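Only a single protein chain was left out; the remaining protein chains are all shown in position.
When the chains are written out, they are named A, B and C in that same order, and each has its own residue count from 1.
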Amino acid sequence: MINRSLLLFVAGAAVMLLAGWVAFPRALYRQVAQPLDFDHKAHTVTAEMECLSCHEYRYDGTFAGIPKIDNCALCHSEPLGETENERKLVDEYITPGKEIPWLVYSRQPINTRFSHSVHTERAKVECERCHGDHGKSETLRPYEYNLVSGYSRDIWGPSISRLRRQPHQGMKMDDCMGCHQERGAVAGCLGCHR
Amino acid sequence: MMANTPNTATAAPVQENRKIRRFGMVINLDNCTGCGSCMMTCAVENNCAPAKEKITDRTGITLMRVFPVNDRQPMPVRQAGFVPMPCMQCEDPPCELVCPQQAVELDPLSGIVDQMPQRCFGCRYCMAACPYHARYFNWYDPEWPKGMEQTLNPAVAPRMRGVVEKCDFCHGRLHLAEDQAAIDGNDDYTYTPACVEACPTQAIVFGDLNDEDSEVSQLAKDPNSFRFLAKLGTEPKVYYYSEHEWRRNLAERDMNGNASRNEGKEA
Amino acid sequence: MAITRRDLLLFGGGSVAALPFTPIPYKLLDDVSIWTQNFPWLPVPVPGEITLASTTCTLCPAGCGLKVRRVNTRPIGITPAAGHPVSRGTLCPLAFGAHQLAWHPLRLRQSRMNGQDAEPAAIAAKVAEAVGAGKKFAILDERPGRAVSSLYRQAAAKAGGVYLTPRLEEEAPLAAIRALCGEGAPEFGFDLEHARTVLSFGAPLLDGWGVPGAMKLHWKGRETAFIHAGSRFSPTAQLAAKWLPILPGSEAALALGLARVLVDEGLAAKVNGLDHYRALLNQMPLNRAAEITGLKAETIAETARRLQAEGPAVAVGGGDLAGPLGRETEAAIAALNALLGAVGREGGLVARRALAADAADLAPATPLEEADAGSIGVLLVEAATAGTARPWKSIAAKLAEDALVVLLSPYNSGYATFAQAQVATPAFLESLEEAPTAPGAARHSFALAPAVLEAPETAVAPAEFLALVAAEAGWAGLSEATTESACRARAAAIHASKRGSVFSIEDASETKVSEIGSADELYSKLAAGAVWVDDAPAAAAPPAVTLPGAAEGERQRMLTAATAPVHGPGGEGALVAIPAAWTGNTASGVRVPLAGKLDQESLLRALPGEALIHPATAQRFRLKQGARVRVEAPDAQYLATVRFSDAVMQGVVEISPGETEALDLFASTHGGASRAVRVRLGRA
Partner (left out) sequence: MTGTITKPAAIATVEKKWIVRGHERCSTARFMGWLAPWIGLLLLGLYATYLCFRYGLGETHLDNRFGFGLWIFLDLAVIALGAGAFFSGFLLYILKWKEIKAVINSAVVLGFLCYSGAVAVLAVDVGQPLRAWFTFWHPNTHSMLTEVTFCITVYLVVLTIEYLPIILKNRKFKSIPSFLVFEWELHKLMPVFAGVGVFLSFFHQGSLGGLFGVMRGRPFAFREGFSIWPTTFFLFVLSAAAVGPSFIILTTKLVEKITGKRLVKQDIYRVLAKTTGVLLTVYVALKSLDTLLWLNSTSIRAGVAPWEFYEFRPFGHATLFTEIVIFGMIPALLLLSRRLRERPGVITLGAVLACLGVVFNRFVMTIQTLALPTLSFDEFMIYLPNWVEYAVFGGVIAYAVIVYSLSYRYLNLFPQEMELQLAPKEVNDVSVR
């Protein structure tokens, strides 16, 4: 009798643990495919471009973020290669002058103020510190967003427990604060929020 | 909270040359005509929504508010004027002390008392603690007429219902100045809050009080300058200026007692 | 093996016990909090590149220069244009929220006729048809003096109709001065910048007269004495060096009383007609003036001496939104200026250089009140966006029985309820607009306001609508006209005159017109938001001035205006009502969406539709704060909300206009308009 009771109890616990650690993280996020598959490696390695060639600053120091279609059109007004992706880029976006509706992995919410110029220009932080080797990736993984909060999965990071994560994994406030503490960089609430 | 020496030697020495500023204001009350330009531009800059029908002067959000004041003499010898009141940005803020979850902070780099609506859970203790009534609560969600949300300023996040907000010296503009400085490679920036820029009679002088040579520092030391409720010891960084004694007398409550104070107000 | 309730409980118990060891509760707690920080129903402003576009404010006649801060193509804020020669880097509160007007809840997105959506062309056809049927055509231009106005005047001439202009209160005192100078008199403007003593008759010089803060800036660091005579403890009264709290409507008595002192004490300047004017003044002893105004005789005498001693001094009449003064009162103030020697003198009323004449075959501008009653069969009204204060009653009196009224406005407000058809026009910043010389300005100016926003496809600019009408009605030469063509013509006229200089907002630079190569170049500068300002008037001998009241009848009318200043039946229960308006809460315009910050959300202004009353007066009428009352004038009434203010004179109620009905109270039946009227308060 005791055994049966214990077994049931343990079974309940096991099911819950499985649900919590395996099913829940999957159920909480939804995957969406990017409109185009962009090959960063082809640009940064093969074409030897800098991050800032496309992800540039405006005159006032604000970060322009994902490049506009005009930027792509500078090189790709006609297809340079033969990939399906490039054909799609030219036909569907560049020719009609339509912006590509990219889904930004590292998009922070409106209440977060992140100044790229302050980090990269003044503090000389490398792009890779936060974005990892995204600049060398060959393909775009699907964008994932949280069903409750709407945040991109990259903000929490890939691991649900947030344990043993790499420096570039996770963009929660704790992650920012950790790096700031490490470098002794003072930024009050006001430094990063608006 | 002030910077200690960085504990990791390898880290870039980000902190060393950061300038510590103490932004402050001197408002010349003799120049204020009570037009309200500062209030309007403040609302635009900081994404305040137009008032709903139910909102009153006691539930509205006017991060910069102009109060009509007078010397409490009978008409028609009464003298009257206006007092624009943003947050006083106290150096020893009574609101920061009371916030249970660190949603209020005296910014170490700028001296701005700063309220994080995203951290705030709306207990309103800070509102009770502020003697200047500089804090405002979002009694409802903000709502813009259809399409008008397009006019929102991206440098400032809109607030949601149930949180406190206040003037933070147009921090969105401070951020832009900071970005520009980072690109320019210097740390020697200043900026102009919206109300200062808008005042048609240039009644507001803004700047770094730590900078001895700035106009604001000089004006703050003028014998005609004063601060409201200075005796409470909150050390406001917003100063007022007037060449008229009755206006300077507004600084403290009348210690001689004035029983006719609220006479005729509620009949 | 059956599953018992006990089994389920054990299984459930195990699950619950394990729950804290999974991320579920913690992650959900976090995510739900994040959800509250980003409620999906809250708008998220989209970041982008910030740019500035220069333009001009056309919401009121002041014509201030401004910069529109934009993110991509969206306007997000307005900043003043530093160094602007008209606005001097200042703006009024309404301008700061004006970029939101395009999304006003009252925005008219579709033209309408008889309560149905209608194409503008169909409305134009209807207008042309009515004109063809012999109905008398008229255009009411609420913003006269623009280049577009010349199109209206052409149309009126072609249709054999009239071009109507409303009475601009700021212009009224200047017209009165002009009347004293006889045939061929120049246009005048106030040169307050160089005055040492300024006496205003209720004109809100510090809060709502022309350019905001301008007086403070003019007088900064100089010893300018500003004396304000008015019945309201307005901001202007509060900030004046001296406030003369006169009883409502007694401006004429004060002007005559001051004149009397000047004449009696031999302080008056040499002017014509002193003899007949003395005959008038003899009937206004100083004590009588003191009694009517509620001032001490000594105060009036002192003020008069001060005006003389601390010159140059000028008296500013005109109502703006303090409420209209009567014609006779304006005449008395003009006479006072003449006696002070202020006419044609620096620091007084200076003669404006004439502006190059517009093209020929224009209908003359007819003041609205001079139009024949019941004569108009088709009326086009081009409504000003904000800041107009005109009672509908004054328009209705001029209409024939079955008149067709077409309102050209971006908003479904103001006269909209009285118009059969509404043409949806572009809102502020959505189309090319113009800002001609501000009323009362000492020099002419002309600025263009280029569009910085895209107008809805359905919107039709007034000039375009007029072109539609012209095409239907067969008015030659008008069917091609646009705002731009009219403005180009004006720019060409300015260029031909080789006068003045152009200030560009963008780089704060000034260029002399004589240095600009072509008219097109001048136009393109103006179309980029620049402003043209005429040169200072050349020094000329002051014009000959003759005091008013040469005819006995005129003297009598002036005397009546001075001695019986308030109209309407008196007696028990009567109160005197005066308007307590400010730009932006008046009748036919719309309120800037954020204007509620100044009244509803703070106590800086009276709310539209409020009746301010002294608590003691209220007690006499047993009124409580917040009570709804019916304000009854002899032939108009208005519902208002009572608010107490111990700064209001006893026996007086200050009405803050909310709808046009409020203005009807002050459009009194005795001919002109009146600043004070006797009313009764009834419970609503």
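In this section, a contact is a pair of C-beta atoms (placed from the backbone, for glycine too) under 8 Å apart; a residue touches a chain by one contact, two chains touch by 3 or more.
Source: prediction; values computed, not measured.
Undergrad: For the full complex, can you list every visible chain touched by the one that's not shown?
TA: Missing chain, whole complex, touching shown chains: B, C.
Undergrad: Which residue, B:P100, B:G185 or B:P223, contacts the hidden chain when the whole complex is considered?
TA: B:P100
Undergrad: Thinking of the whole complex, not just what is shown, which of B:V163, B:A198 or B:V216 touches the missing chain?
TA: B:V163
Undergrad: Could you tell which one of B:C87, B:L106, B:C120 or B:C199 touches the chain left off the display?
TA: Looking across B:C87, B:L106, B:C120 or B:C199, the contact with the absent chain belongs to B:C120.
Undergrad: Suppose we count only contacts with the excluded chain; which residues of chain C make the list?
TA: Residues of chain C in touch with the missing chain: 29, 32-33, 35-36.
Undergrad: I need the residue numbers on chain B that touch the omitted chain, in ascending order.
TA: 52, 54-56, 58-60, 67, 69-70, 83, 94, 97-103, 119-125, 127-133, 135-141, 160-164, 228-234, 249-257, 259, 261-262, 265-266
Convention: only the chains that are shown with their structure count from here on.
Undergrad: Just curious, how far off is chain C from chain B if you go by their C-alpha centres, in Å?
TA: Each chain reduced to its C-alpha mean, chain B and chain C end up 32 Å apart.
Undergrad: Centre to centre, by mean C-alpha position, how many angstrom separate chain A and chain B?
TA: Measuring from centre to centre gives 36 Å for this pair.
Undergrad: Touching two or more other chains, which residues of chain B qualify?
TA: 118, 154-158, 176
Undergrad: Hunt down the residues of chain A that sit against at least two other chains at once, touch-wise.
TA: Residues 60, 62, 109-111 of chain A touch two or more partner chains.
Undergrad: Can you name the residues of chain B that touch chain C in the complex?
TA: Within the complex, chain B touches chain C at residues 31, 33-37, 39-41, 43-45, 47-48, 50-51, 55-57, 60-62, 65-68, 70, 75-76, 78-82, 118, 141-142, 144-158, 160, 176, 194, 197-202, 264-267.
Undergrad: If we count contacts the way the header does, which residues on chain C are in touch with chain A in the complex?
TA: Residue list for chain C touching chain A: 7, 10-19, 21-24, 27-28, 30-32, 34-35, 37-38, 40, 44-45, 47, 49-50.
Undergrad: Taking the touch rule as given, give the residues of chain B at its contact with chain A in the complex, in rising order.
TA: Within the complex, chain B contacts chain A at residues 1-8, 11-12, 14-15, 18, 105-110, 112, 114, 116-119, 154-158, 168, 171-172, 174-176, 178-185, 187.
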